[in-house]
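Notes follow the structure.
With one protein chain held back, the other chains of the complex are shown just where they sit.
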Amino acid sequence: MGAPLLEIESLRTYFYSRSKRAFIRAVDGVTLALARGETLGVVGESGSGKSVTALSITGLIGAGPGVIGGTIAFHADGGEQNLLADLERYVDRKEVDGRIVEVSKDEAGWRRKVERIMAPLRGKAISVIFQNPKAALNPFVRVGEQITEVIRLHTPTKGARAAREQALDWLRRVKIDSPRLRFDNYPYGLSGGMCQRAVIAMALASEPALLIADEPTTGLDATIQSEIVGLLAELKAEIGIATLLISHDIRVISRLADNVAVMYGGSVMEHGPAADVLAARFAPKHPYTTALLASIPSEQNVRDKGYLTVIEGEVPDAVDLPRGCRFYARCNRVTDGVRDRCAQREPALQEIAPGHRIRCWLYAE
Amino acid sequence: MKRYTQITDASRPASDVSPWKSAGTLDLACVGYGLIVVVAVLVSYVLGVFAWLPYDPEHISFGLLNAPPGSAGHLLGTDFLGRDILSRLIVATQAYFLPGLVAIAISLVAGTALGALAGYRGGGVEVLATYFNNLVDSFPRLVLILLVIAVFRVDIYYIMIIVGVTGVPVVASLVAGKIAFLRQKHFIEAAHVLGLPAHVIVLKHILWYHCAPLLVIRATIGMGEVILIETSLSYLGFGVQEPTPSWGNMVQAGANYFFQGKFWPSTAPALAILFTILGFHLLGDGLNGILEDRSGK
Amino acid sequence: MTRTILEVVNLKKYYRQRAGILSTLRWRERFIPAVDGVSFYLKEHETLGLVGESGCGKTTIGRTILRLTPATSGRIVFDGHDITAMPAGELRPLRSRMQMIFQDLDAALNPRMRVRDLLKEAITTHHRLGDAEVARRTGELLEQVNLKKSKLSSLPGELSGGEKRRVGIARTLAVGARFIVADEPTSALDVSIQAQVVNLLRDLQRQLGLSYLFISHDLEVVQLVSHKVAVMYLGKIVEVGLADRIAGAGRHPYTRILWSALVEKKGAEPSRRRPAMSRGAWGVFDFEQPVHGCRFAPRCPVYEAQGRPAVCTDAATEPELRDLGGGHHVACHFPLG
Partner (left out) sequence: MKLSALKPVALVLSRELALTALLLLGVSLVVFVILFLAPGDPFSVLLEGQMPSHEARAGVREALGIPTTWYGQYFAWLGNLLRGNFGTSIRTGLPVFGEIVRVGASTLYLTLGSMLVTLLIAVPIALHASVRGATPFNRPFTLLAYVVSALPVFWLGYVAIYLVSRQLGVFPLVSQASAPTERAWLYSLLPICVLGLGNGTVSEVVRYVREELSRVMAEDYIRTARAKGASVWRHAFREGLLIPMTEIVASKIPFILGGAVIVEQVFNWPGMGRMAWQAAQDRDFPAIMGIAMVAATLVRTGSLLQRVVYVAVNPRASQQQRGGGWAE
């Protein structure tokens, strides 16, 4: 893979629950890296913090206190830039034995700072595809106009006619049926699959350096999903754009991702090449990844109508995160040797093979 | 600088926090002020009924015309006929209190019934209900009341019946809207499939659990509107006539003295109107912020 | 021989397309055939899977059977009673035996009632019971759906997805359900929680002899849970048969496409045995040119391959469900080998 494009270092994004008077630790120390032309798949269940990570990168976090720690190094075509430049000036945290108990943040100031940093990048260097395609398009504006808007904002083509041609070209590349007709349609008249293709065209029209796709296939029918996945695969081969692909559907990730990061309870449990992370059961893997893969009905399960292997317990509540390893409560590979360490201290991301890191005491030196 | 602090796990409130504890300070302040106003109105109504007043509201004393507040034992001074303003203000609540309750009762009961029927039954009933709502909303309330006064020369109770009827559309659309929201979440169908009889679904689940806070809020704001209408009518010379006091006709009576620089006889009742209506509005909005926005979603 | 608990004969459900004043004046009347002549039967202890894309009418069938929306025509026989047009009063006792699990996790749960009251209400819907009896029944239900006792005092808002689904199931059991329409029971849940719910549903079937109409677009779960599977397309059943045969060797082109899409998404090369079907452009049911004959023709690769035979699009020879042996029915003139 090419030179690093995006390096996220212990990103921390918190929200605050007024009824429980406690922090919701949506993203609690996430470290990820993405090279040029690489597709990094981020897998995780609801509440694992994957979507909040994407919003933190693009500075679209609305609720308070929002991003309170970490650095995001973005190597755009110019030099290197920290998207959370001098965050420390706007935030100070008070910790009691390793846990953040108080945050005071100049939210208005930080919001202005983020706008200044992200204004030249949003839509131009970084594009985003969101989950619900029909709602992501402006219902009051024709689909074509929403694509030409991006083209005229972020590409050298400024003329209306030229922009229209370029937009139609993109609609053809995403294989939308009868592009000329769809150009003048309003979003409510398009099916889910068509809308998602238009959104993809809109995101790629400005030829960004980084594409963030947050659950691009969720909510679509199986047949449409497989087409969108096929389309993304073709575009990846054709354009080779670096993509942060976020999904809870491991099948989509396995189809598209070069590397995979598995997130749980707001932090990365395992990060490595797709072949290793999603490979057959017996390669070294984080207990959560193993359990996640096992809970998907495999051919063998289905044929002999066997019971699905289940992860006991519930998805973690981001308010009362446990002291030790986040997966400890539901982990089925806890051995006596590591039990107390798992319960008390959180393991660090250990490199067990080149490019393959796991956060688990079983694999720590 | 916005500060967020996490309290230690031990002292965290029980799993479910009642809406009142997690309410914002502004909402609580609004509700607090509103409750003070409600109590004040209730007390002055009772005082008026039993005539426990500092002075006889209709006792005229020529020696003390337009006396400023605090003079000769009159806490709020006297009006252009020397009558004690405080007593008259207290008695004036009679003019709108009971009639107001009549109006609110009509709009709540009829509105809920119409809204529930239209929302739950849907189809033709809903079309009829919408038509009725639009029809009643077409008339400015005051113009409709003036029409009735011109034709029937009626007292305040008849007027309040009209105010009640014109209040029905708002309540009906609130209830129907809430039912549409619950239907959207398949909530009504789930109860229906379970085998719960229709009246249990409508009365218990929809009206009691989901519409009760809505109706309380509507009642407080409705009372504010009633006071506005009653005082406006008595200002225009309809409804309660001299010498029985109403905040509206007190303002009107003090008008010409107002322009000679004696503001107080006209301003005292005006301030009474202002703070009372403000009280009911803030009470309604405060309750809405606490009860509706949080759990209604 | 297990008893047939549900039989549906030529069920139809047409929706009038709202076009403002015009449609109410019956001037230009348009009907959407959401369900257009569907027949199947369901035995006790069995699960019938119902699959198809969104908008094919699978949810409408479930709602029509449970009389949430009136059927336009056809017959629904539940437990020996023809409930198609049964008056509501007479239907109520039967309702306790046929229940539904809604896709929306919050559907059955009044957000302002505690779990204890939710269960109590379900238990006492159809028969008066003393408090002791209610408490016993509640405990029993908690065990059946393995919910912790501590959850009794919490509000639905504080429950996780999995717990909400379990309370929903507990309520259907409390009422004494024998037949449950499960409308996308797993799609709103995370993968790990889905597995728990799927296992729970299968346990309940084994213990209590429940029968399910399992509606979902998650083909793997349907194949795992169902004994027989019916594939629907635009309001009609195009193929019905044993689950493994439908998944492994679907005879209708659309069934093949559905399952091949699943394989493709996994990235595994489509195995030789199941030729990947090329997908026609996803046309959409369009009023201007209503399709006669087989509705799948415009998108059907076999129809193209066969040189667009007239038999497929002729209204008179609309393909009916034919028995190909072993209870496997297909509605297609050119079933695949």
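By letter and in written order, the chains are A, B and C; residue numbering begins at 1 in each of them.
We take it that a contact is a pair of C-beta atoms (placed from the backbone, for glycine too) under 8 Å apart; a residue touches a chain by one contact, two chains touch by 3 or more.
Note that the structure is a prediction, hence the values are computed from the model and not measured.
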item	value
Hidden-chain contact residue, picked from the options A:A73, A:V101, A:L153 or A:A329	A:L153
Option touching the unshown chain, where A:L137, A:L244 or A:V277 are the choices	A:L137
Absent-chain interface as seen on chain B, which is shown	26, 131, 134-135, 137-144, 146-153, 224, 228, 231-232, 235-238, 247-248, 251-252, 255, 258-259, 263, 266-267, 270, 273-275, 277-278, 281-282, 285
Missing-chain contacts mapped onto chain A	58, 60, 62, 108, 119, 121-124, 127-128, 130, 132, 134-141, 149-150, 153-154, 178, 181-182, 185-186, 188-189, 191-192, 199, 202-203, 206
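Keep in mind that, in the parts below, only the chains that are shown with their structure count from here on.
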item	value
Chain A and chain B: spacing of chain centres that average the CA atoms, whole Å	51
Geometric centre distance via CA averages, chain C-chain B, whole Å	50
Euclidean distance of C-alpha centroids - chain A vs chain C, Å	33
For the chain B and chain C complex, residues of the former touching the latter	15-16, 185-187, 189-197, 205, 209-210, 295
Chain A partner contacts - residues on chain B that touch it in the complex	1-9, 12-13, 17, 21-22
For the chain C and chain A complex, residues of the former touching the latter	53-54, 160-163, 190-196, 198-199, 202, 217-221, 223-224, 244, 247, 257-258, 261-262, 264-267, 279, 281-282, 284
